[in-house]
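Note that one protein chain of the assembly has been removed; the remaining protein chains are unaltered in position.
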Amino acid sequence: MTMRRVAIIGVGATEFGELWDSSFRDIGITAGLAAVADANITADQIDALYVGNMSAGRFIEQEHIGALIADYAGLARDHVAATRVEAAGASGGLALRQGFLAVASGLHDIVVVGGAEKMLDVSDVESSIIQSAALDQEWETVLGATFPALHALIARRHMHEYGTTREQLADVAVKNHKHGSLNPKAQFRREITRETVMGSPMVSSPLRMFDCAPSSDGAAAVVLCPLESAKKFTEIPIEIIGSGQASDTLSLHHRKDICTMEATRMAAKRAFAMANMTHKDVDIAEVHDNFTISEILAIEDLGFFRKGEGGKATEAGLTGLGGEIAVNTSGGLKARGDPIGATGLAQAVEIVTQLRGKAEKRQVKDANVGLAHNVGGTGATALVHLFRRG
Amino acid sequence: MKVGIVSYGAYVPRYRITPEEIGKVWGVDGKAMSKALMINCKSVPSPDEDTITISVEAARNMMRRCDVSPGDIGALYVGSESHPYAVKPTGTIVAEAIEAAPNLTVADYEFACKAGTAAIQTCMGLVGSGMIKYGVAIGADTSQGAPGDALEFSASAGGAAFLIGSEKIIATIDKTCSYTTDTPDFWRREGEMYPRHGGRFTGEPAYFKHIMSAAKQMMTCMNTTAKDYTYAVFHQPNGKFPSRVAKQLGFADPQVLPGLLAPTIGNTYSGSVPLGLSAILDESKPGDRIFAVAYGSGAGSDAFDITVTDEMAHYQRGKAPTVKELNSNLKFLDYATYAKFRGKILLGGE
Partner (left out) sequence: MATAPRFWRENPSRYNLVGFKCNSCGKTYFPPRAICPVCHRKSVGKIEVVKLRGTGKIFSLTEVHEGLEELTLQKPYVLAMVEMDEGPKITGQVIDCDACDLQIGTPVRATMRKLSEEGSSGVIHYGYKFAPVRERPEKAE
């Protein structure tokens, strides 16, 4: 494949959490400006803009997001090409891939990719309804399924088939909150215990409140440019060495095996093939832990642990800072927060920060290759990106 | 031609509540009420059940027991006083649910507690005249009594469906006759949630007068007395009224008890005689003769003289639950849960 090599030359993000004073435009622009400043570029150098966003149309009654962000970023006058990308929870990761493809193909040089979601302006009930649009409306939601309930079905089955325990699920949240406590931009920065998780209100058995990522407001952005010119803008360009995307059945009940996200496995396979690497080469991973069970599936399906061993590996500390593979050092969706469209970019921002050696208290030693894993729905879309210090 | 029941099916929700539990909340001696009404508990529908779902379940049970092709059903009538819609028939949804649609006629009936038996009479006419091959008549209800009112102790939920035809009849309906007058003993105005009633006026001039009149008319016409029947079933708003009218007509306990469901199910309104008849058919044998008289406030009584045929010996009754089975595996509720289920609690903001 004759594609140009692509690098990330700048990153930026807002805090994630309850951002009552900030509008959707505010958070989108804040993250974008930070990334652009970090990349040392000017507006007239931006060729294209990609925005990952799941559902601004229902959260804030605003569609046409590409044009909105381009306008408020001051890029409308330059008539920059602006595209909104949607794939439910994987909107950010997919936007990153679209930006990557635009630069790799040679069509564009400098591309800004951002993701933003403003979830808290609507009630919790409304928010839950909006998020369930990622499921199969006619054959899951209408019959009584919710996003957490379907993940609970996965958890129950995983426990049945592999003996994964309630405690092991809790350990995912405990670890991620520990990491979050080391991340100044995380939504939740306090450590928790197993008891916190297992004593929290039941959402859908066996998943409790602390097994579920929060709703959040937030935005994150990266600036891409061809690797060959990256050093003009930054001392440590981070190359995107692999990008993989895959789909699977929309509804969970149509999957071959509900305890495996085939989309994750295929996306990873494709990304590793592009990078000519395997999971053994990865030092640090940001995976899609919208539920504790999701992280267990992710670390299995990405190849870090055998199917069924994800719970045990987490319990043994193999995925913490200093473990075999540092997973979700940012705090993950669970503690860093999950503004849906922003998550895929926030993962990239964390990996870049780590690979640059700028992660301070949560720095992974000698981090050289990183992986970001972003999922839509209950696994109908998956994006995997690989990054390497340039 | 001979017309009769080709198949039948019943359904009663599994939740129950006792008069004691209801009485506790309203400062009424529930135990005494229970004794006075001869009701030990009444059935309560789940929040996701209504007259439509009950009718569907009863009709599907009815279809499970026979080999009739649903496409041969030419008419379907559902009688109830708690149709979910005031306008949009229960019957069309039931027809779709048993795959009898679209080549049939459908309508909903209302005549207080005898709407289901009115449906049976209509189907008898359509079949007997050769207009249709099979007709379905359903009596089902999820009626409500106003909180604290006497009716709250008995108003319950359930229903039964009958497939009326002229072939492979398991029980012939040899005669039906009715007695109908304008008697305002019990009514519900359009838009009102709960019915109202005339207290003692609902007894002698209403229930007893109409049932006795229809019953006597039937016995005169058929030249029979109580001794000629194996079973008897009457409309049962409680356990007391049907027991009294049965005694007045000369029926003995062994004839009446199998169809007396009010003590364990309460008053299923349009489902009352249909369910009682189902319970009798659950145990009847070829040659048994059944005397059935329904009563609907407003007011009217439909009487039926039914004889079980030899075909009953081949009937696949086991393919659907009997009334006794539907009256097992129960879950008893407290008043709060019952009130929540029955929509008696005002929910916030809509």
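Order of writing sets the chain letters: A and B. Residues in each chain are counted from 1.
We take it that a residue touches a chain if its C-beta (ideal position, glycine included) is under 8 Å from a C-beta of that chain, and two chains touch if they have at least 3 such contacts.
This one's a predicted model, so the numbers in the text were calculated from it and none came from an experiment.
Enquirer: With the full complex in mind, choose from B:Met62, B:Ala97, B:Ala140 or B:Cys177 the residue touching the hidden chain.
Expert: Spelled out, the listed residue whose C-beta touches the missing chain is B:Ala97.
Enquirer: Can you say which of B:Lys24, B:Arg196 or B:Lys340 touches the chain missing from this structure?
Expert: Final answer for the missing-chain contact: B:Lys340.
Enquirer: Would you indicate which residue among A:Asp78, A:Glu138 or A:Glu228 is in contact with the undisplayed chain?
Expert: In the complete complex, the chain left out is touched by residue A:Glu138.
Enquirer: To test your reading of the contact rule: which positions on chain A touch the chain that is missing from view?
Expert: Touch set of chain A with respect to the missing chain: 125, 128-129, 137-146, 148-150, 152-157, 160, 201-207, 249, 251-254, 258.
Enquirer: Name, in rising order, the residues on chain B that touch the hidden chain in the full complex.
Expert: 14, 46-50, 52-53, 56-57, 60, 84-85, 93, 96-97, 99, 318, 321-322, 324-325, 327-329, 331, 340-341, 343, 347, 350
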